[in-house]
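Could you have a look at this structure, given as structure tokens, before my questions?
Just one protein chain is left out here, and the rest sit where they should.
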Amino acid sequence: MTPILQVRGVTKRFGGLTANNDISFDVAEGEILSVIGPNGAGKSTLFKLIASFLKTTSGEVLYKGTRISNLAPHRVARMGVVRTFQETTIFRSMTVRENIVVAHHLRSRASLLGFFLGTLQARKDEAEFGASADEIIGFLGLDAIRDEMASNLPQGHLRALGMAIGLATDPKVLLLDEPFAGMNHDETMRMVALVRRLRDERGITVLLVEHDMPAVMKISDRIVVINFGQKIAEGTPAEIQSNEKVIEAYLGSEDAAIGM
Amino acid sequence: MNTQKLLGIGAFVIAVYVAVPLAIALSGRWDFYYTLTSVALLSVASAGVWLTFYIGRINIGQGAYALAGGYVSAILVTTAGVSFWLTLPLAGVFCAALSVLIGLPILRLRGVYFAMVTLVLTEVARLTALALPVTNGAKGITSIPLPGEVSILGLTLIPDFATLGNPKLAFYFMAVTLMVICYACLWRIVNSRLGHLCRSLQQNEELAASIGVNTAYLRVLAYSISSFFGGIAGAMFVAISQSIYPSSFQVADSVNFMLNCFLGGLGYVFGPMLGTLLLYFGWDLLFTTGRYQLLIYSSLMIALMLVLPNGLLSLFDRKGGRK
Partner (left out) sequence: MEQILANGLYLGAQYALIALGLTLIFSLMNVLNFAHGQMYVLGGFVTYTVVAQFGLPFIVGLVASAVVLAVVGAGVERFLFRPVVARSKREESTMLLAAGIAFFLDAVILLLFGEKQRGVPKIVNGVFNWDFRLVMPYDRILIGVLAIAMIAGFIALMQYTRAGRAMRALAQDRMAAQLMGVDVERYSMLGFALGAMLAGLVGGLLVTITGVNLGMGGPTSIKAFLMIMIGGAGVISGAIAGGFILGMMESIGLTLLAAYGDITYLVIFASLMVFLAFRPQGLMGKPWG
């Protein structure tokens, strides 16, 4: 079976600086794959390249065999590869439910003119989005804060909201940007369970970038390690844990953060 | 829609169509018709500016489209003999098309950068009107005939304005009707999916793109609707004053359109209407101060910014916060 996502020789240079150098790996459908690496290793850049928020210098990203790199980001999202952001990236002056409803944009069948005129299809769409938003709110356990203004939410809820926005687009592949950052142990464990449910109950392939090693080890089917913009290892958590190159990379740069 | 809103809209419609003409007839202040007609038309142009604010862009270029719309109507009426009523939508469409061309490159700019380009645009429109042969340079286009009759199958829908005993009243009704239609459209835009998407754009363009919104398209769409409003407002102004000059809409007008929105509040659809009314009447009231008019006006503006740097309606925000 072809992998759902293929990263092939992706390279990104900013001026003289090479942020990503010839990175390749595949993601199988229904897999949870983590990209890890020390700070400044080029993880975020890689993520932006996959979601096509940045243009690659060379190399390409394929989704189900179709090239998605260098397309407009909204077209990539339309195909089913959706990126969630860190917690500051939400629609601040909307309520939680409004955030999620508006994120259903991709699923609308009526045109914007249709919505303006309030056609039958538009009303059907709106009703459907509302129902789906409520379902997502239930799935993520956000009922208590559904009408809260997003700018008033505490961090933990913002993270969940970011994920809800991602889910509303009905993604096939969800890119999670540091979902565990700043969480305590209990919160992290809840999030780990949630990410599993994304895959198990909704069949979403998950690609995540993360620092938190114990969580990554727990959640991932496979792990890709990058350092100085290069892929230095790829494998199951057990393989990665015993990989000398990986240990060296981490010890060399931030031994405190490793926690394993 | 709940009954309270319906009542409010009903009251507003009765006020502008019945109460205002009655009050003017009773008080004998016929000059108010001209003032209120201007307010209605300026508020249409301001509504357009408000929509660009709604996608997170500061638009100081509405004067350019008002001028362009005015010239399109004036030229079509005087040289091609087209009925004014047909030139009205044509002026809007022309401006919308023009704004697509201009918007495609400049809407990629944000914040003060976008504001700067649009400001320059107003000045360029004036210079263009001065330079082109078709606009007749600084002399402008004058003695434009009043709007003619519109009839379907012999049934007169709109009478010929030249035959009316009181064209002031007719112009007032025409401007107010245009305003009501424009604000109804704006209200509908804001409360439909289009408006939600505009808000998503205003709050976070990256996130909007990642939920699949074609941000470039949406920006251009909102900007072209905005320019359409500017164009029809300009065209109707020209019909009323029966003349247009390159200086009919200038940088100061563009700044005022922005001020109207800001004063009325950027979060409320009817904000620009309120803002236009307040500013226009404020300016008119200061007319009695003669040469100190601009000084007092600008001092008040500066004082307002010092006291309420977040706009008039931030007063209500504070009240809301205390609840």
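Just so it is clear, A and B label the chains in written order, and each chain counts residues from 1 on its own.
In this text, contacts are C-beta pairs under 8 Å (C-beta built on N, C-alpha and C of every residue); 3 or more make two chains touch, one makes a residue touch a chain.
Everything quoted here is computed from the prediction, not taken from an experiment.
J.: Who does the absent chain touch among those shown?
T.: B
J.: With respect to the chain omitted from the figure, which of B:Leu26, B:Ala80, B:Ile152 or B:Leu306 is a touching residue?
T.: Considering the complete complex, B:Leu306 is the one touching the chain left out.
J.: Given that one chain is not shown, which residue among B:Leu88, B:Ile102 or B:Ile232 touches it?
T.: If we include the chain that is not displayed, B:Ile102 is the one touching it.
J.: Check each of B:Val20, B:Val82 or B:Ala115 against the chain that is not shown and name the one that touches it.
T.: Only one of B:Val20, B:Val82 or B:Ala115 touches the chain omitted from view, namely B:Ala115.
J.: Just checking the interface: what residues of subunit B touch the absent partner chain?
T.: Counting only subunit B, the missing chain is touched by 58, 102, 104-106, 108-113, 115-117, 119-121, 123-124, 127-128, 130-133, 250-252, 255, 258-259, 262, 291-292, 294-295, 297-299, 301-302, 305-306, 309-311.
The criterion applied here is as follows: only the chains that are shown with their structure count from here on.
J.: If you look only at subunit A, which of its residues touch subunit B in the complex?
T.: 51, 53, 72-74, 77-78, 82-85, 89-94, 98, 101-103, 105-106, 108, 110, 112, 115-116, 118, 122, 125-126, 165, 168-169
J.: Touching subunit A in the complex: which residues of subunit B?
T.: Residues 188-189, 192-194, 196-197, 199-200, 203-204, 206-207, 209-216, 221.
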